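Heads up, one of the protein chains got dropped from this complex, but the rest are sitting where they should.
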């Protein structure tokens, strides 16, 4: 089936893309199809407005999800969709890149906004460039038009009363030259940093892992949560990855963001741009964080943070 | 003994990019260039594998002729040879073009067992060129790898992928392509001798004409606007009075209570 295709690793992102897909399909006067990994999900997608579900058969043991690429490519070649929207999980990104290459078409990765140019029947897609310093607008000259879209870009599609659709079984994935030998699921102990009203963010300026306690104390008096920069999570592994903010991490919109020893490189700032108030603490007066902050405090964090805690306690009478 | 290709891109240093707040146009005339951050990890990994298992490392880049300084930079990081695929037309390529050009420059021309790319380039961060190149070359790939082992004698690598929902260790038959995360290694800082040595290493120049193909873009950029942010940019010192002022302001703004 031509039309708008949706592909995501799991339920929530599929429903999010579905709501965007339904909207575009309506404007184009075409149908919406989604890939599903179980018939149960297939039913739900149909209820939520999907016209067709392409059911992917289960993978053999040791096959990674990316083994579906040839199946997806084959379907696309047969049916010629106009648009394929893919959830930008890591696997989604690989699948999208390989499928786009196989289909000789363009892919807008990390698409943060899209609309339809009715006249040209073309998606106008936005994405970040230079670590978030700029927004690039692209259109795709070839077909299908493809985009990977980060989670939570759209609201989830809701069940529509009595919506009907078809389920079509796809062939099994061919054997893959990549075999999974081990999986360690993430133990999700971390808080959802995107919900916090106040975020105290730890950067590499915090010299030792124990000293994160300073940031915790500050977060404590403010009733907030502790987040971090990418190197603190990835290189140093001091905090879980769910807590790093930025273009490749979480995007947050708290009322108050306090960066403690965070340089404020653009890739980081891209994730905190929508905070209501930004405070930066850094001993380098030329640190980029001060360009991005409402209140910049120049000095040693080991000196400033305790003073800040004290002042806040005094002001709030705690 | 793996023959390795490391793909690297010469990018504008995003820290140098300024914007005109009114027109939101980027001011690019004083930007410096660098090897894309995560490609330094890609090169480093290739070189470490070679140091351990022997074989060879070729650095490859697709760029305009003006990117020539990247060769010395890349070669000083350890590869023994560079392939400089350059043409004035190779400006603002979209990822599909880059992947196609790399494939044309590699396929049948450079012998390899393993290709290593960065997770994403610092400028586009499309995270596409690696997997797309693998697809074009018809070889398997493993993306987002933060641990990589070459299994001698078995012609395969074991790669640990770091994904949204956890870790996944995969075994991949060679030839294959890997894209790497920055926590995989710490790129070396080239020493004087390495920098001097780089100048003597061979470079293969490959032009568009040599590739005997054309490469049309799939994506068309219709606009680039700076992401501007209105902030007050007030600065304070660590003096207690200053800190008090900040706290008072935050209370007034209603963000602490």
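The chains carry the letters A and B, assigned in the order they are written, with residues numbered from 1 in each.
As a convention for this text, contacts are C-beta pairs under 8 Å (C-beta built on N, C-alpha and C of every residue); 3 or more make two chains touch, one makes a residue touch a chain.
Rule of thumb we're sticking to: contacts and distances are computed from a predicted model.
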Response to the item:
Omitted chain per UniProt, picking from "cysteine desulfurase", "Na(+)/H(+) antiporter subunit A", "Electron transfer flavoprotein-ubiquinone oxidoreductase" or "Peptide/nickel transport system permease protein", is "Electron transfer flavoprotein-ubiquinone oxidoreductase"
Response to the item:
Where B:195, B:224 or B:238 are the choices, the one touching the absent chain is B:195
Worksheet, complete the sentence: subunit B residues touching the chain left out here are 18-21, 27, 30, 32, 34, 69, 73, 189-193, 195-196, 199
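FYI, only the chains that are shown with their structure count from here on.
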Item to complete: Measure off the straight-line distance from the CA centroid of subunit A to the CA centroid of subunit B, and report it in whole Å.
Response: 20
Practice prompt. Could you pull out which subunit B residues touch subunit A in their complex?
Written response: 12, 14-15, 17, 19, 26, 94-96, 99, 120, 122-136, 140-144, 158, 161-173, 176, 181-183, 217-227, 229, 231-238, 240, 242-244, 246-251, 253-257
Worksheet, complete the sentence: Residue set of subunit A touching subunit B in the complex reads 64, 69, 89-91, 93-94, 96-98, 100-102, 104-110, 124, 128-142, 176-186, 198, 222, 230-231, 234-235, 237, 241, 247-248, 255-256, 265-267, 269-270, 273, 276-279, 285, 288, 290-300, 303-304, 307-308, 311-312, 315-316
